[in-house]
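Every protein chain except one is present and positioned as in the full complex.
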Amino acid sequence: MSDLSAYGLNCTLKGGPAESSTQKMLDQVLHAIAGHGARTASDRAVDHDIKPGVRSDEGVGDAWPMLRQRVLASDIFVLATPIWLGQPSSVCKRVLERMDAFLGETDDRSRYPSYGRVAAVCVVGNEDGAHHVCAELYQALADVGFTIPAAGAVYWVGEAMHSTDYKDLDKTPDKVASTIAMLASNATHLAGLLKQRTYPGVG
Amino acid sequence: MSDLSAYGLNCTLKGGPAESSTQKMLDQVLHAIAGHGARTASDRAVDHDIKPGVRSDEGVGDAWPMLRQRVLASDIFVLATPIWLGQPSSVCKRVLERMDAFLGETDDRSRYPSYGRVAAVCVVGNEDGAHHVCAELYQALADVGFTIPAAGAVYWVGEAMHSTDYKDLDKTPDKVASTIAMLASNATHLAGLLKQRTYPGVG
Amino acid sequence: MSDLSAYGLNCTLKGGPAESSTQKMLDQVLHAIAGHGARTASDRAVDHDIKPGVRSDEGVGDAWPMLRQRVLASDIFVLATPIWLGQPSSVCKRVLERMDAFLGETDDRSRYPSYGRVAAVCVVGNEDGAHHVCAELYQALADVGFTIPAAGAVYWVGEAMHSTDYKDLDKTPDKVASTIAMLASNATHLAGLLKQRTYPGVG
Partner (left out) sequence: MSDLSAYGLNCTLKGGPAESSTQKMLDQVLHAIAGHGARTASDRAVDHDIKPGVRSDEGVGDAWPMLRQRVLASDIFVLATPIWLGQPSSVCKRVLERMDAFLGETDDRSRYPSYGRVAAVCVVGNEDGAHHVCAELYQALADVGFTIPAAGAVYWVGEAMHSTDYKDLDKTPDKVASTIAMLASNATHLAGLLKQRTYPGVG
């Protein structure tokens, strides 16, 4: 499986080079995936001008066509988002909206361009919201054609109504570290299987 | 406003008299509401045989008609639920389903029997899910005719993937205590306004 | 109550003057609210440069401070969004994120600047997602201090996996029309009560 590749999109609201808790966890996930022999890369979505809309190209100045190409060139897509008000960030929602166009881009076996690719989710907040963010991301990612591996997410939040940041933790909590290890193992295993034999589609 | 009343339903999965973190927080909320002069009472839903269905009376042995009467006899309804898998409990879902019948029980001004009543939400989990549970409960409660006060919920969860129980905390966290105080103030204020002048309806 | 005002934000992905189903329904809601004597106005959020972030002012070129002022100058806030992938639009999420700052802007009675204001929700999609969008919007709006009236939303979606637009319907469905009438009645009634006697807060 040494020819697998993984691509991460960090959907923080903070433009680079501001420190980002979400980037910290995304980097940890990509590092673990690299440990299984995959090439990895990532972008910070807010640094690119992703236009509002639901087409694959929204015209002059739209950064999505380039990011879309990076998503589809990879076997594993890691979507990473902070939590605001218990929900995914607006930047993350923008990315999901732009993938809605996959539904109109089927091949002659009715498969979306995302078929055969695995999606994993990475969620970071201060105090609450990780399960719901996973739910929304899983649903949107599955709807647009990605496959979700067993235990396909890793998250961290602190105690209710507290404001500690993941980036400021002295040490990665053991449960987070072991979840990252399992996620990387599951995602690369499943991506390897699907790369060898993708969905046949219908038609 | 000394004639206000509040009724709480604890939707824990644990039958009485087992200790319940959800009951602990519900009792704190009802105590705070009582501090504004309202009468209060509560039940543990799982101790009653609420039949599956979406009618106000599902026949022989159905405990819902009695609980429904308690809900509608009160000015403030406090729905309290634990979090499982980041979501409200099945017992809480059962209660919400049974209130779906309100939609077919309008008066000559097209008002549901719940109109003019205020709903508040109380959510307790180990580590995550409170915002989403609030979202689902607010939506279901507003759909069936309740009014949601400003900041109409209180919740507690611990750090991600940890398993501390609210009932085992030595001390109620300050933020939880101040949120309960505000919730009680807002709910009783709004219930008092609506009791004096309820929604006029249309028709 | 003739001095009430309502402000609507249309969170369509389409910039003006493109026709918008969401605007059509928002206009219907605001018209019904005006029928109760309130002044009304609205903006299309995507036509304004709302910067990513969670502060009330994100600096040079940020349109949010102006929109924020319009929200807080009104007694009723109508948040209108299309549905994409079963979820609120990224533009709507951006608006909600910016209101997160209210939580840090309390007065000496611990009240957010939004206290005493009523929020209503307006949701338009092709085929599915309205209840969930209402859930997310109710939760976020209640979290940041708005009050949700009984039956505080109106929505329209068509049959599963179909693509009819609300703007292309020959006639507003009767159920949508009666729901708009009830929403306008409830929202103005509640806003009137709270304008006369707002939440006292605690402290």
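Letters A, B and C mark the chains in the order given here, with residues in each chain numbered from 1 onward.
One rule holds in what follows: contacts are C-beta pairs under 8 Å (C-beta built on N, C-alpha and C of every residue); 3 or more make two chains touch, one makes a residue touch a chain.
Just so we're clear, the structure is a prediction, and the values are computed from it rather than from any experiment.
For the chain that is not shown, the touched chains among those present are A, B, C, taking the whole complex. Taking the complete complex into account, C:86 is the one of C:8, C:86 or C:149 that touches the chain left out. Touching the missing chain, out of A:8, A:86, A:145 or A:158, is residue A:145.
By the touch rule set out above, chain C reaches the unshown chain at residues 85-87, 127-132, 134-135, 155-162, 173, 175-176, 179. Residue-level contact of chain A with the missing chain is found at 110, 112, 114-116, 131-132, 134-136, 138-139, 142-143, 145-153, 178, 181-182, 185-186, 189-190, 193-194, 197, 199-202. Mapped onto chain B, the footprint of the missing chain covers residues 13-15, 46, 52-54, 84-91, 93-94, 96-97, 100, 136, 139-140, 143-144.
The working rule: only the chains that are shown with their structure count from here on.
When every chain is reduced to the mean of its C-alpha atoms, the one closest to the centre of the whole protein set is C. In whole angstrom, the spacing between the mean C-alpha positions of chain B and chain C is 25.
If each chain is reduced to the centroid of its CA atoms, chain A and chain B end up 36 Å from each other.
Centre-to-centre spacing of chain A and chain C amounts to 29 Å, using the average Cα coordinate of each chain. Shown for chain B are the residues in touch with two or more other chains, namely 131-132, 134-135.
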